[in-house]
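Got a structure here, written out as structure tokens. Questions coming.
Just one protein chain is left out here, and the rest sit where they should.
Residue numbering begins at 1 within each chain, and the chains themselves are lettered A and B in the order written.
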Amino acid sequence: MTRALGWLAVVGLVAGLVMGFAVAPREVTQGNVQRIMYVHVPSVWVAYVAFAVVFVASIVYLARRAEGADHVAHASAELGVLFTGLTIATGSIWGKPTWGAWWTWDARLTSVAVLFVMYLGYLLLRGMIDEPERAARYAAVLGVVAALNIPLVHFSVYWWRTLHQPPSLMKPGGSSMPRVIVWALLVNFAAFALVYLYFLARRVRLLRLEAEAAA
Amino acid sequence: MEHRSKETLNALVFFALLLLFVFQFALGPDRERLAAALPGLLWLGFVLAGLLGLGRTFVLERENDCWDALLLAPGDKSAIYVGKLAVNVLLMLVVEVLLLVLFTFFFNVDLVGPLPALALVLALGTLGLAAVGTLFAAMTAQVRARELLFPVLLLPVQVPVLLATVKATEAVLLGEPLSAVAHWLKLLAAADVVYVAAGVLTFDFLLES
Partner (left out) sequence: MPDNWGFVLAAYGLAALVLFAYWRRLIRREKELSASMPGHPMSAPASRTPLE
């Protein structure tokens, strides 16, 4: 089953590449560097999905104490951090030729940076607790709090950057993106989602093995 | 509990004084830059002091091996959270008032006019900081490298509170009416509700034996 998922992910990635390079047109204002968006945007979408999964799995764990839920939360957090890091890196690589800077403190980047550090902290917490049961419990609490915090982060950062301040950055993709670009984004998102699911399955399996080995 | 609070308070007072000197040295005689940076500096001071104070919430239980006593205590453990939270809020408010007075004195800032508005911002912000801080203090009390982990966990989660309080303080010190910062105040109030509720609901899970 996992194997099928893995192959599906590969197919998805290939489809994504085709969409991103062959089907999608050269963007009018930015040129071909805009194609980085087909990695950058799906990455961040998958990251949010991953953290939503952490939230749900954490609640399930606290309610049922099912070890499986704990493994899913742990694995999903790891993947979330991975994809968030990828988002930041690819965004940075896109930003340098486009804006002239590797980083700015605009609303989106700041939000994503906070997200990254929050869940990195989650992984650190897990790493610092030796007893598996306590680690699971504490991480679940943190998983819930971190997720609840996400909307608060978004609003505060957005207001901080946009109120009383003229928008100084060009937004990637205007208010009405050409349909083919939207499709390319969606296909790549599906591909990344499949990669996430495949990695999640394998990581959970590995966690189960690690738990057995330690027992 | 009282002794711990007094100890912590003393340490925080000295810390506040130290911060004052550091800010003065860092920004020197540049009046304008200091005035512009004031809201940020103020809350930076509050947060740093908060990190110190909040991190020590469970130090007594930890040092005196009373942690197990906490775990075995009968009844609703959330009451412990609320109690610790109240003490923390009080401690932080005392330090904040002190820092404000010092700032007024040493940096010639006029705080009388905006005082009621400032007090509201302070109250809302402090509750937010303390609510999560108390919860995370329990979480990290028995963990390796807790002095490092506690700020690492707390600071990113507190970004909304920090942004809101600094922006609101900035506006208030410029003499703007509370209505101008209504959205920040609403955000702070919402954050406070979420954090306190989360703390009350999840604290039990941290103290299971």
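As a working rule, contacts are C-beta pairs under 8 Å (C-beta built on N, C-alpha and C of every residue); 3 or more make two chains touch, one makes a residue touch a chain.
Computed from a prediction, not measured in an experiment: that's the story for all the values here.
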Shown chains contacted by the missing chain are A
Among the options A:S58, A:S76 or A:T90, the absent chain makes contact with A:T90
Chain A residues touching the chain left out here are 2-3, 6, 26, 29-33, 35-36, 39-40, 43, 82, 85-86, 89-90, 93-94, 96-97, 195, 199, 202-203, 205-206, 209-210, 212-213
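Here, only the chains that are shown with their structure count from here on.
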Between the Cα centroids of chain A and chain B the separation in whole angstrom comes to 30
As the complex stands, chain B meets chain A at residues 132, 135, 139-140, 143-145, 149, 152-153, 155-157, 159-161, 163-164, 167, 183-184, 187, 190-191, 194-195, 198, 202, 205-206, 208
The chain A residues in contact with chain B across the complex are 62, 114, 117-118, 121, 124-125, 128-130, 137-138, 140-142, 144-146, 148-149, 152-153, 155-157, 159-160, 163
